[in-house]
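Mind looking over this structure? Questions follow.
A single protein chain has been omitted from the complex, and every remaining protein chain is retained in its original position.
The block that comes next holds chain A.
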Amino acid sequence: MYHGHNIREGRWFTVVVILNHITEVQLLDRYTAKKPAIGTLYLTATHLIFVETSCNTRKETWIIHHHIATVEKLPLTGTGYPLNISCKNFHVVHFVIPSERYCQDVYHSLLRLSQPAKLEDLFAFLYNPKQDEDDRRNGWGFIDSAMDFKRMGLPNEFWELTDLNKNYELCSTYHSELGIPKTARKDTVLGSAKFRSRGRLPTLSYYHKESNGAICRCSQPLSGISARCLEDEEMLQAISRANPNSTFMYVVDTRPKLNAMANRAAGKGYENADNYSNIRFQFVGIENIHVMRNSLQKLLEVCAMKSPTMSDYLTGLENSGWLRHIKAVMDAGVFLAKAVADEKASVLVHCSDGWDRTAQVCSLASILLDNFYRTIKGLMVLIEKEWISMGHKFTQRCGHVDGDPKEVSPVFTQFLECVWNLMEQYPCGFEYNEKYLLEIHNHVYSCQFGNFIGNCQREREEMLKEKTFSVWPFLWENRQQYINPLYKCSLGREVLRPSTLPLNFKFWCGMYNHFDKGMQPKQSILDHLLTIIQKRVEGEKKMTDFQRVSRYRFV
């Protein structure tokens, strides 16, 4: 038995069952030929743990199985059997294992454990941090996305919440409560849903009180070459009418035009502006999940280069296309925010299914428009609302269980990267810091909590809320670490207008080379300021104590 405590998991003290342990394992440096660390590798039901024995201080490397993206066995070298592990949080470790049989064992175990066949075998169903059942249940109520509509002022004279989808009959991948224009009749809603791919009808994503502009989202219309649907046209008109400040509305197709046109042949496609009154139709050209997956692959190859020249690196960065894609998402988000805030227009956004690019763009625009989403709790609400409840397919996109590798794509990672870029441009504009984004990213893939398991709300309702914990109370409890000390809430409801010139986008070293500490700044301004904030709190407490004591004693 191995008694371990994973620092990253904070309060989860537990006794982990060791399945296997191998001594004299080498942990190689990823980049240089410097002397490898030697230690013992423990395989547990949930983690792979390396405990270094070659140094005096006990150094542990913990890898949760679900973080493992690929395991690779390489041919025998002089010192043993190499086993390379790449993780979804971009941790890369190279082990050399002394015996072939052990290497083989670990390899097969990891393949099996990292991507189980069934959701029920994920860590979240095992994870039990000694809270009582009431705490667990209440935890799921900590963030309620429906409450956010209330915060925006719904219901009001233009918008209301409908329960037409309460049994997920209208749209199986949507949330049960949907925001729709007050003037939309029931048959309009039902008809529009039928005309939209997978029933993902136009529904409210964000309502901007100040301008009456709304951001709505949906999937592509089943327009094909010439089909039209009166109810869908009425639906868009209802959305347009719900904004008295504008005579038109934007319809933004986030796909490249070519892709959208190709879809027409399959009976899908995009809105014909002639059939809809007063819409301004626009493509914004964000690439699909396959392009993004390949782009990330190339980016990671750049990160993995042993000793690249500056030229290798910059050329690799360019060829990966990654920053081009990040900029495309950001550009689209900025377009939406400007349309709503400056032109006071409403916007309807879709891509193909409306659960990837649409989620990215709508959530980004919300952050630009509303400072609430720039707070710790606000980002939770936003992720819950635009991603989880609107059916971003986390199970597939993250590859939680054994499945089609072509469904995996770093769509959510890109969203976080856009937020990070905004934080770089607005260092005082966000209540949270980079660590918060990284921790959320970790948990999206760790499967330790139930939030990011499942592809839509209905799947989650059915099993997760009964058996797993929610990540939000856990993050909230640790929020001191995620505070941005420079945050100035005085910035108020200012709409962010970031520059999207290419030179404003940087490679996110803190994400993609997070575990290569040598590449990070050796001293962190953030940590330094967090320590000061901590001292300030203590100092202020002491001041009041002293003042109380002196009053008590000497007055």
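Criterion: a residue touches a chain if its C-beta (ideal position, glycine included) is under 8 Å from a C-beta of that chain, and two chains touch if they have at least 3 such contacts; residues count from 1.
Basically, contacts and distances are computed from a predicted model.
> Looking at UniProt, which of "Myotubularin-related protein 9", "Proteasome assembly chaperone 1", "BGAT1 transferase" or "AP-2 complex subunit alpha" names the chain we cannot see?
For the chain missing from the view, the UniProt record says "Myotubularin-related protein 9".
> Which one touches the absent chain: A:283, A:313 or A:476?
Checking the options A:283, A:313 or A:476, the one contacting the hidden chain is A:313.
> To test your reading of the contact rule: which positions on chain A touch the chain that is missing from view?
31, 303, 308-315, 317-318, 321, 323-324, 327, 425-429, 485-486, 488, 499, 501-507, 509, 513, 516, 518-525, 528-529, 532-533, 535-536, 539-540, 542-543, 546-547, 549-550, 553-554
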